[in-house]
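Excluded from the complex is one protein chain; the other protein chains are retained at their positions.
Now for chain A:
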Amino acid sequence: MGRHSRRASPLDVDDLLAEILLCLPTLPTSLPCASLVCARWRRLVTDPIFLRRFRACHWEPVGVFHTIFQSGREHLSFSFISDPPPGSILHDRFSVPARCQDAGGGDDVYTWNVRGCRHGRVLLINMPCYDRKVHQFLVWNPLACE
């Protein structure tokens, strides 16, 4: 693809650039990559209104939750459905322990359960195994690993 040179382009108009960037695929690297192009692109793709529209345009699920066993421990993990480009992101990168043990390494004392997803965030509830009372809530953004 050759270098593009002309006096004006739709990319110079915020509204049109937003329409173009809304069409980017839902790969986890799409918007981070766009935000590294220049400050104006970053401002656009981090705008909450743009992000709401982006989610509305791409309603397909981006990943699934599942439990995995790692080092003998059960983890609640998130995997992308779409294949990330090689070398850009790790599969099964985001996870939290599904079960926690007490300090003595005895039986599991509580478990994390997924209770719902909204706006790209997941609500997890930590329930002790012995009395099933809710102890902790965790709002998790698996894409940002927060």
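Throughout what follows, a contact is a pair of C-beta atoms (placed from the backbone, for glycine too) under 8 Å apart; a residue touches a chain by one contact, two chains touch by 3 or more; residues count from 1.
Basically, contacts and distances are computed from a predicted model.
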Per UniProt record, missing subunit out of "Membrane magnesium transporter", "SKP1-like protein", "NADH-ubiquinone oxidoreductase chain 4" or "5'-3' exoribonuclease" is "SKP1-like protein"
Which residue of A:33, A:51 or A:114 touches the chain not shown here:
A:33
Which residue numbers on chain A touch the omitted chain?
1-6, 9-11, 15-16, 19-25, 28-29, 32-42, 57, 85, 87-90, 93, 143-145
